[in-house]
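A single protein chain has been omitted from the complex, and every remaining protein chain is retained in its original position.
The block that comes next holds chain A.
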Amino acid sequence: MTLSFRTIGKHGYAVEYSPYFHQRLACTTSQYYGLAGSGTLFILDSTPGGFLLVQAYDWNDGLFDVTWAENNENLIITGAGDGSLLLFDVAQSKGPLKAWKEHTKEVNSVDWSQTRDEHLVLSGSWDTLIKMWDIGRNQSLCTFVGHEYIVYSVVWSPHIPGCFASASGDHTLRIWDARQPQFARTVIPAHNAEVLTCDWCKYDKNMIFSGGVDSLIRGWDLRNTRQCAVELSGHQYAVRRIKTYPFDGQILGSCSYDFTVRLWDIRQPHHLDCIQHHKEFVYGLDFNVHKPGLVADCGWDELVHEYSPQCLLPR
């Protein structure tokens, strides 16, 4: 059973489930496929009768990524095509509460730290820079320099304090220590192509996965990054986003320019499931952390879907 919501006139870039409410998700979108025009952040509640629109916030440039606050159920941050970072309070119909403008180009990725006492936000931008933010301050805390092309994805390690990873169009995956913004701790030439996405294994602090324009997904053991520990192939075009499954360390999901979402068991060379319900590029993907097996995705066909793939059902 699939629930669907049409983001009329807006093309999906990212979906993220709320860490507080099992039914709530956020979807960022852009007009004209994100190539020009404005953007909208949708806050949706899934109900047995379908999706309910809770809030919709417009911004005058495309919105490319979104992350929920981990210390407040109503706060949410998005990255915008004009380089700004925007903070919204979903209890209020007007927004944003705050906008930070430091990046000189599109902000492609935002991530809120999950395991630390300090609540810090990362942003990755087309200006090759990564910035770290405390939402109580007016400027970024620091800027991480090193990537040579667009930073597509930044993700905090769920295990190691102050550690995060970044994926870049310069073909590398980099691992950083938040205390050392001058250089990355590890540089992995992860793909022979642009690296568009990465995510950490939630069960093994040494494992991280990357996805690239070469259509491959690779798993890396940080103790030995000379070669990948896992390689998953099957996508026919670039892998736009990967997400590791919160309930099983061997499972991950991916969405691609080949219009599909695939689910993988990293012990098997081929996918577990290939979902073909989009008619355009699929950009957004997330697993619900409250309900095992529940997945949301969004794409350029103006559709947000919520569903439970067969292969994630309890056996």
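The definition used in the following text is that a residue touches a chain if its C-beta (ideal position, glycine included) is under 8 Å from a C-beta of that chain, and two chains touch if they have at least 3 such contacts; residues count from 1.
As a working rule, contacts and distances are computed from a predicted model.
Comparing "ubiquitinyl hydrolase 1", "3-ketoacyl-CoA thiolase", "Phosphatidylinositol N-acetylglucosaminyltransferase subunit C" or "Eukaryotic translation initiation factor 3 subunit E" against the UniProt entry of the hidden chain yields the protein name "3-ketoacyl-CoA thiolase".
From the set A:63, A:238, A:263 or A:282, the residue in touch with the chain omitted from the display is A:238, counting the whole complex. When the full complex is taken into account, the listed residue touching the unshown chain is A:196, out of A:66, A:135 or A:196.
One chain of the complex is left out; on chain A, the residues touching it are 33-36, 81, 106, 126, 150, 169, 193-194, 196, 213-215, 231, 233-234, 236-238, 240, 257, 265, 267-270.
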